[in-house]
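Quick one: this structure, given as structure tokens, is what I'll be asking you about.
Note that one protein chain of the assembly has been removed; the remaining protein chains are unaltered in position.
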Amino acid sequence: MEKLTKDKAKWVYKTMNDIRNFENEVHNIFTTGEIPGFVHLYAGEEAIATGVCAHLTDNDYITSTHRGHGHCIAKGCDLDGMMAEIYGKETGLCKGKGGSMHIADIDKGMLGANGMVGGGFPIAVGAGLRNKYLKTKDVAVCFFGDGAANEGTFHEGINLASIWNLPVVFVNENNFFAEATPQWYSSGSKTIADRAAAYGIPGVTVDGKDLVAVYEAAGEAIDRARSGKGPTLLECVTYRNYGHFEGDEQKYKAPSGKEKEEANRDCISQFRDYAIEHQLLTNKEAEEIESQSMADIEHAIKFAEESPVPRPEALFEDVYAN
Amino acid sequence: MEKLTKDKAKWVYKTMNDIRNFENEVHNIFTTGEIPGFVHLYAGEEAIATGVCAHLTDNDYITSTHRGHGHCIAKGCDLDGMMAEIYGKETGLCKGKGGSMHIADIDKGMLGANGMVGGGFPIAVGAGLRNKYLKTKDVAVCFFGDGAANEGTFHEGINLASIWNLPVVFVNENNFFAEATPQWYSSGSKTIADRAAAYGIPGVTVDGKDLVAVYEAAGEAIDRARSGKGPTLLECVTYRNYGHFEGDEQKYKAPSGKEKEEANRDCISQFRDYAIEHQLLTNKEAEEIESQSMADIEHAIKFAEESPVPRPEALFEDVYAN
Amino acid sequence: MMSRRLTFMKAINEGLEQAMEKDDRVILLGEDIAGGADVKHLEEKNEDAWGGVFGVTKGLMPKFGRERVIDTPISEMGYMGAAVGAAATGLRPVPELMFNDFIGFCFDTILAQGSKMRYMFGGKAKIPMTIRTCHGAGASAAAQHSGSYYGMLGAIPGVKVVVPSNPYDAKGLLLAAIEDDNIVVFSEDKTLYGMKDEVPEEYYTVEIGKAKIKREGTDLTIVAIGKMLYVALEVADRLAKDGVDVEVIDLVTVAPWDEQTVLHSVKKTGRLIVIDEANPHNNTATDIASVVSDKAFDYLDGPVKCVCAPNTPVPFATNLEQLYLPNADRVLKEAAEIIEDLKK
Partner (left out) sequence: MMSRRLTFMKAINEGLEQAMEKDDRVILLGEDIAGGADVKHLEEKNEDAWGGVFGVTKGLMPKFGRERVIDTPISEMGYMGAAVGAAATGLRPVPELMFNDFIGFCFDTILAQGSKMRYMFGGKAKIPMTIRTCHGAGASAAAQHSGSYYGMLGAIPGVKVVVPSNPYDAKGLLLAAIEDDNIVVFSEDKTLYGMKDEVPEEYYTVEIGKAKIKREGTDLTIVAIGKMLYVALEVADRLAKDGVDVEVIDLVTVAPWDEQTVLHSVKKTGRLIVIDEANPHNNTATDIASVVSDKAFDYLDGPVKCVCAPNTPVPFATNLEQLYLPNADRVLKEAAEIIEDLKK
């Protein structure tokens, strides 16, 4: 596994900021009514997508979730195209036909946000099967929530990856809630990683707010996959900054106590401190990245706002290939 | 848990013989072409259905599988009605409309053989939910094969039973094969019971050829369920005497070695020896049971053969209630 | 009873409440139909966090408790199948499938288990279970949360399907569905939740299988499903100006749909348009068209016209989504052939 170099640290810090800024802006814009539909924000969980995708190239695949913006950004999707997609504009990554829950860019190895909870497991297994069949060293990463771990696709998907020894890493984002339902209610197992044993694969739990911890654990799991040793189930414990979707009152979140304290930890400032302390970033570099990131997101918003809506005929296009 | 009394031992021995004779006869008749469709025989696995159902009353529910004859008989379904059903006769338990794979008798707590592998898990959970909701002490038992343990319904069903603490016992019949595919290929876990931990419930493996072992383990699990302590996953290791279905060449079965030795163990004669040794049965009683059992099965065959086929109008009936 | 206006959503909520008051065997299951299960500060106050993703089941958990209003993990096959099992053994479960688009996760429990049990078991089982779900485009919910699958579900032998178009029917049909001894899919149009209308306070049922004539007419029959009723009524209004007298029928029940009422109307008017938001092939509109074109062949003065969604997934962009949905302009255009010669 590649150590966290200065270059990588810059990419990491930029990516985390991009995600945070993107999501905060979408949050603000949503209240104006300019963005239609359902939007699930990734803010607070940046360390996971970033720490995992730091190990991936465009040739590696990921599957994502309804909360997909972070994965898209970390996998290299174009910010302008993403924002335009969320606005439903013709210049969107999916021509405005997918929206927030279906952002995808196969050229970047991004196999789609997914409106179906648990929808990603089999698709990631398929990408892993392809990688193995074609004798590449590429991996597939399946991001999924704590709630998704109770879908049958979790079971079938991980079991297949295990018995076929596929290069797939299952990255769980355990933010304690599936909508308004806590993980401790919905799962018979204590942790998500506890379920790995049922498939004879390693299960690891890390602090998902700690970029370095995620980076290292993911690096190990991805190396394992690349070298033909099969899948890993990596659980990253985290918390989301916003509600389940925009408009959620979040009555289920703890008003105080340990959960609340966890919630208040910020993965970005924690990484900033770490990077400066370990001389991976200077204060000045960090500040430059911060303002560059804001500028990039503002650019994306402007791009989205100014883009045209899809042509009417687009309704009928792209149903069948050829 | 009730000890294996003399009365119970008689019931057990009769039941095991009934299943064996029933299946052997169906096997023979099938070759004549008198029985249509697919038939999956339970012969060789009698100790499981019998050892489990020995603890149940008509108020307890079971769900079964495509290999359901043994469960039906052990749960008290009428032999004549069963045989007539397999023949597709009007006097069948399901009026000839269900056939071997769909024999059911809700009055006996038998919620149906099931042509869908893994179809029984959610249904058993529903019966368990009902039992708990109505504050009964009744349980639900879900029989399933090693192959079924790879369906998503296994995962979702057991997890639900666990988090809702339902009186459901999941009884796995691990006969090493799902059709022509061995369990050691299809499952990432070594045993089926290993998967119990993923749901925070007890997982137990017993020798499924040993009636007494099944009886005791099942008794414990069922007592647990009845007393509100929740589900258990009970794996019973066994082997089927015949092919997956009638007509199967069984090329996948081991020609020699440990698997073959296992295959040759007979659960019925083993129980006979045990029962006589422990003075639960005399030789004479055993012989009487054996001939009574043959007579009962012959009666069932005669009944089935002589019964009329369904009235044509039956085609349109029983689609909707009222 | 005093007249009283409720939203579509609240009418359903009240229907659930009254069904549960009337019959102990009625239980609800679904994802976050209460919300906040096992969350300490909510449990202490006996509060639900959500009451369903749209708030339809709000307040039912505090009233009936978590034994009867059961939050499920994200395990559609598990809890939908559990509902089948509970129904087969004597309860009257009302599971919620949050969006009908999630049907792919639990289809077996309906297609192969619940709908077939009674038949396979020779009439011994009954499955009194009402599946609440929602369908429909228009909420910018994109391809995986906007489909209309009521027709597909209704085509399964053993399943009934109702699609209410207004708060009154919503409550009455829901109560009829819960009283029914079969699997009834109760499909709510998510864009109607806010619609307000008069709803009696008392318990009442609306007959399943009976279509409603919403406007009498002699020149042309329009049959509409759910929200499409309002498209039909708009078309009727607009055509009235041209002197065309339209009879508008709210189908109400998609399966089994009311052949008698539809045929009776078409035999009178000689012309039929069916508006169905489902994708265009093998849907309820084509089913009605084929039956009417057969059984009322000699009465038809022109072809039956089906106006449906196009053969595409639901697009996200608002402008495209509006084009996706059948509307009055499209009806007038696609059915011009049978409308033109009516205009006086």
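Remarks
Should a chain be cited, it is by its letter among A, B and C, assigned in written order, with residues numbered from 1 in that chain.
In this section, a contact is a pair of C-beta atoms (placed from the backbone, for glycine too) under 8 Å apart; a residue touches a chain by one contact, two chains touch by 3 or more.
What you see is a predicted model; the values in this text were computed from it and never measured.
Contacts of the undrawn chain with the visible chains, over the full complex, involve A, B, C.
Checked against the hidden chain, the listed residues A:Gly157, A:Gly203 or A:Gly230 yield one contact partner: A:Gly157.
Here one chain is not drawn; of B:Lys14, B:Arg67 or B:Lys89, the residue touching it is B:Lys89. In the complete complex, the residue from B:Asn21, B:Thr50 or B:Asn150 that touches the missing chain is B:Asn150. Within the set C:Val162, C:Ala176 or C:Cys306, the residue that contacts the chain not displayed is C:Cys306. Check B:Ser64, B:Ser187 or B:Thr205 against the missing chain and you find that the one touching it is B:Ser187. In the complete complex, the residue from C:Val56, C:Ala143 or C:Leu174 that touches the missing chain is C:Ala143.
Listed for chain A, the residues touching the missing chain in the whole complex are 61, 63, 92-98, 102, 104-107, 111-112, 114-116, 119, 121-131, 133-134, 140, 152-153, 156-157, 159-160, 163-164, 317-322.
What chain B contributes to its contact with the hidden chain is residues 36-38, 85, 88-90, 94, 96-102, 114-118, 147-148, 150-152, 178-182, 184-187, 249, 251-252, 254-255, 309-310, 312, 314-316, 319. Residues touching the missing chain, restricted to chain C, are 101-112, 115-116, 119-120, 142-144, 151-152, 154-158, 255, 279, 281-287, 289-291, 293-295, 297, 300, 302-306, 311-313, 315 (touch as defined at the top).
Rule of thumb we're sticking to: only the chains that are shown with their structure count from here on.
If you draw each protein chain as a dot and join the dots that touch, every dot ends up joined to every other dot. Centre-to-centre separation between chain A and chain C, using Cα means, comes to 35 Å.
Mean C-alpha positions place chain B and chain C at a centre distance of 40 Å. Residue positions of chain C touching 2 or more other chains, listed in rising order: 72-73, 75, 77-78.
Within chain B, the positions touching two or more other chains are listed as 152-153, 156, 159, 163.
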